[in-house]
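Below you'll find the structure, written out as structure tokens, and then a few comments.
With one protein chain held back, the other chains of the complex are shown just where they sit.
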Amino acid sequence: MATDTDTARIEGFGEVSRVRGIIFEYLSLGASVLGIFALAVLLVYVTIDAFDLAGTSPLWLLTYFVTLVVPFLAFCLYSARDREVTRRAVTVAGGGLVAVAAVFTAIETFVGQIPRLNWQLAYLFVVVAPLTGYLVYMGARGRPGAVGFGLVGRLIGGAAIGLAFSVLFLVFDERLWFLAYTLGIVPGLFAYAYGQLRNSSTAVTAALPVSLVGVVLAVFVRDVLRTYPTTTFIYLWTLAIPIAAAGALVVNARGSRTAALAAGGVPLALAAVVGLFGRAIGLGVGGPNALLVIALAGVPVAVYLHRVFDVGEGVTGLGLPVLLVGGALAGALVVETFGIPTPNSWVSGTFLTEAPSRNARDAGLYPAIVGSVIIIAMVAVLSFVLGVATSVFLEEYTADSGVVGALTRLLQINIANLAAVPSVVYGLLGLGLFANLLGFGFGTAVTVSLTLSLLILPITIISAQEAIRSVPDDLRRGSDAMGATRWQTTKNVVLPEAFPGILTGTILALGRAIGETAPLIMVGAATTVFSAPSSLFSKFSAMPMQIYAWANFPQAEFRYGVVAAGVITLLTILVGMNGTAILLRNRAERGS
Amino acid sequence: MTDSTESPDLQRRSGLTRLKEGTYGGFFAACAAITLLTTVAIIVTLLSDAVAFFSQVPITEFLTSTSWSPNPRGGGQTFGIVALVIGTLTVTITAAFVAIPVGTLTAIYLSEYATPNARSILKPLLEILAGIPTVVYGYFALVYITPALKATLFPEMSTFNALSASLMVGIMTIPMVSSISEDAMSAVPDDLRQAGYGLGATKFEVSTGIVVPASISGIASSYILAVSRAIGETMIVVVAMGAQARMPTVGETVLGIPFINPADVLLDSGMTITVAMVQIAGGDLTGGTLPYDAMFALGLTLFVVTLVMNVLSDIIAERYREEY
Partner (left out) sequence: MSNTESETQTETEASDSLITTDVETGSNGRSAPSNRTAVAARDLNVFYGDEQAIDDVTMEIPENRVTALIGPSGCGKSTFLRTINRMNDMIEVCRVEGDVEFGGKNVYDDDVDPVALRRKIGMVFQKPNPFPKSIRDNVAYGLKIQGFDGDVDERVEESLKGAALWDEVKDQLDSSGLDLSGGQQQRLCIARAIAPDPEVILMDEPTSALDPVAASKIEDLIDDLAEEYTVIIVTHNMQQAARISDRTAVFLTGGRLVEYDDTTKIFEDPEEQRVEDYITGKFG
């Protein structure tokens, strides 16, 4: 795009003044970072407030800096194995310390106190945080770093999904799920697998009807049957075992049968033992949720370990979780021994697991988190199905001209306009249509999910369309020329290629849904509920609703503490989701 | 010619296969139809209650009355949108003062000056600005921006005020201006730039004298979209601007043009159309009452205004797409 004009400066031709140009360039650079900078400052402050860092003793910060941050950064440097990176990191860390301390002291002396900031915190945010980001980026390029981050990611992601599942079963009937799974999904899968193995197209075709019949049957049997297995058993049979089997299949496809058994079996056994007997044998953890978390984190980790050992590179990276946990424990030990005062963080175990309260220190976000998880799960399913189906229709099934073409254009314009309708208006739609006319109730999960699904549907469709459009036409024509029907081409060629892109777009759109507040207010979602919802039609709150409610509290403890903690929780979940989406996209781009 | 002993079977496929194909096609079409139905449902929902509202409150009164008080203690509801429009305009204009210059300069930087590396870092970072939940922005405005402004520039500022809310709305809409404008600027063919450089223009002259005018319709369409987004923005203003429908004192300038002192609307609380809707929704949702219907009348106003702006922006943008 840009053509260099610096060569114009030749002696003898005179000189054209560049002053305006240079000022303009820096002005526009400044503008580019202005918004980002403002947001960064605000995020720093909300972090300080949420973790009560302003009142933290510098010794506490120093302890964890030494036991946790420095080893982690060293790990990244080790992984990057680049002398230049190491040199740069040490210079920035050291030089930054001096610079920040000097500048900060100067400001405090000549200008005045900066509220809730001291030079230690400033160093942390201005130097250490960006440096960590940079080193994580560089470290992830080396094998050990990639392996370490991959492992930690699977541990955290698996555990988060496990917890999300357990939350979903607060409102979804696990016994009905048990029946539907046993009577419908398992027979259907068997029919499908049999058909694939024996090349029997009848069996493959029969899979879907078999499943449907089973699910319908389950609905009828649900109230007839009296006795059911315990929740732990249900989770074990319906979730842990299939996940372990899937993991084993993945490893098996890579060639090793023994390793496959181990990768599926070991986490499954561990999950089963802890889930069923954990409490009894005095582990302190146990029950259905422990089983879910162990199975969902364990199986991907086992599969991953197999691959890492198979490839044999960067095995040292597997020590990263040990390094982190060890660092945290060491820090805790030092803090304990020397009696260093710990900060009174607002983000804490209690905050995440307790109900809201009038007393700021007891207030928690748990019911709102549960509400958000349930809503997001439902919105994800609805908007994914609708979004993919619509985009497939628009990209693969329509024509460019004639009546169909005109209809397609109408749909396209309509979707573009829907994407720009203010979210309050969607709230009115939800209120008028779902809550009042169809009677799904004010502020129930159903009403909220339907409303939010429609709200993000245009965004999902537009991104899915882009993903589908990026599939090369060569492949489509290749498949068509083989005598594939439109659906066969779509299913076998287009969708598999477009899938990562579609998934990324959907997750990014869900990020929008998780933060939406105005439509929730309009459909009457509760600002505050004191217990987790127990059915899809009970009163719901969601994280942004709770934040909205707390932000109106006049007490400083709420304003600067509880709400900040809520904001940090919400943003963390958002960053996690978007980070996953971006990783998926990068991976797909590298893969193709 | 042909011994057609084994004429190949080219008949249409069996019923089952065709049924399968038809089912999938039908399912996709049905899903696509949902998007159309959504629009229809929005319009019908808004209209039905809005019509009920206008049967009781004349549309002229709605559009010209300056007092908004849907649930007064002592009775005597008034539904005048003017005060709300002033609130909305205040936020929108102030936000535009932030988003338009900053967004345009950002777009120029990204399109003309930034190295590919810088662009690949800056663009996702800018997108983050649009991805932060608006309630969080509102909280930032209320808890950090307002106290900071109060302590430094405007000691007379009230806790809930239009200025900090508008600043946040502005920051939130920066990426909207920058990304669409940058697309338009990147679409300007390099030939035009080369022609400028060939005439001895500096990069600054090429950027501002050639690229910006050539992509002006794209830039304009981005402005309209950003403004439309600001008009519909809810949570930032609900949290940070308060909920007081106020008519500012209208002074007169020498020429007799009505004049509103900016400080009067910016430093004090106010109410936008969206805030008025949220305020009613906070109380009464069962339907059938006048305030409930008023909410839909406001929603309809909002919908129509944003729709018109989007269509306008589309038409303008279409022009630049056609040019290259």
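Just so it is clear, A and B label the chains in written order, and each chain counts residues from 1 on its own.
By definition in this document, a residue touches a chain if its C-beta (ideal position, glycine included) is under 8 Å from a C-beta of that chain, and two chains touch if they have at least 3 such contacts.
Because the structure is a prediction, the values reported are computed rather than measured.
K.L.:
Where the complex has a chain not shown, which of A:Thr105, A:Ser201 or A:Thr572 is the residue touching it?
P.N.:
A:Ser201
K.L.:
Consider the whole complex, including the chain that is not shown, and state which of A:Gly55, A:Gly478 or A:Gly579 touches that chain.
P.N.:
Answer from the full complex: A:Gly478 touches the omitted chain.
K.L.:
Since one chain has been left out of the picture, which residues of chain A touch it in the full complex?
P.N.:
199-201, 399-402, 405, 472, 474-475, 477-485, 488, 492-493, 496-497, 592
The rule we apply is simple: only the chains that are shown with their structure count from here on.
K.L.:
In the complex of these two chains, what residues of chain A are touching chain B?
P.N.:
Against chain B, the touching part of chain A is residues 1-3, 5, 8, 16, 18, 20-21, 24-25, 27-36, 38-39, 42, 45-46, 385-386, 389-390, 392-394, 397, 410-411, 413-418, 420-429, 431-433, 435-436, 442, 454, 457-458, 461, 485-487, 490, 508, 511-512, 514-518, 521-522, 524, 544, 547-548, 551-552, 559-560, 563, 567, 570-571, 574, 578, 582.
K.L.:
With touch defined as at the start, can you tell me which chain B residues reach chain A in the complex?
P.N.:
For this pair, the touching residues of chain B are 17, 20-21, 24-25, 27-32, 34-36, 38-39, 41-42, 45-46, 48-49, 101-103, 105-106, 108-114, 122, 124-126, 128-129, 131-136, 138-140, 142-144, 171, 174-175, 178, 186, 190, 193-194, 197, 200, 202-205, 207-208, 225, 228-229, 231-235, 238-239, 274, 277-278, 281-282, 285-287, 295-296, 299, 302-303, 306-307, 310-311, 314.
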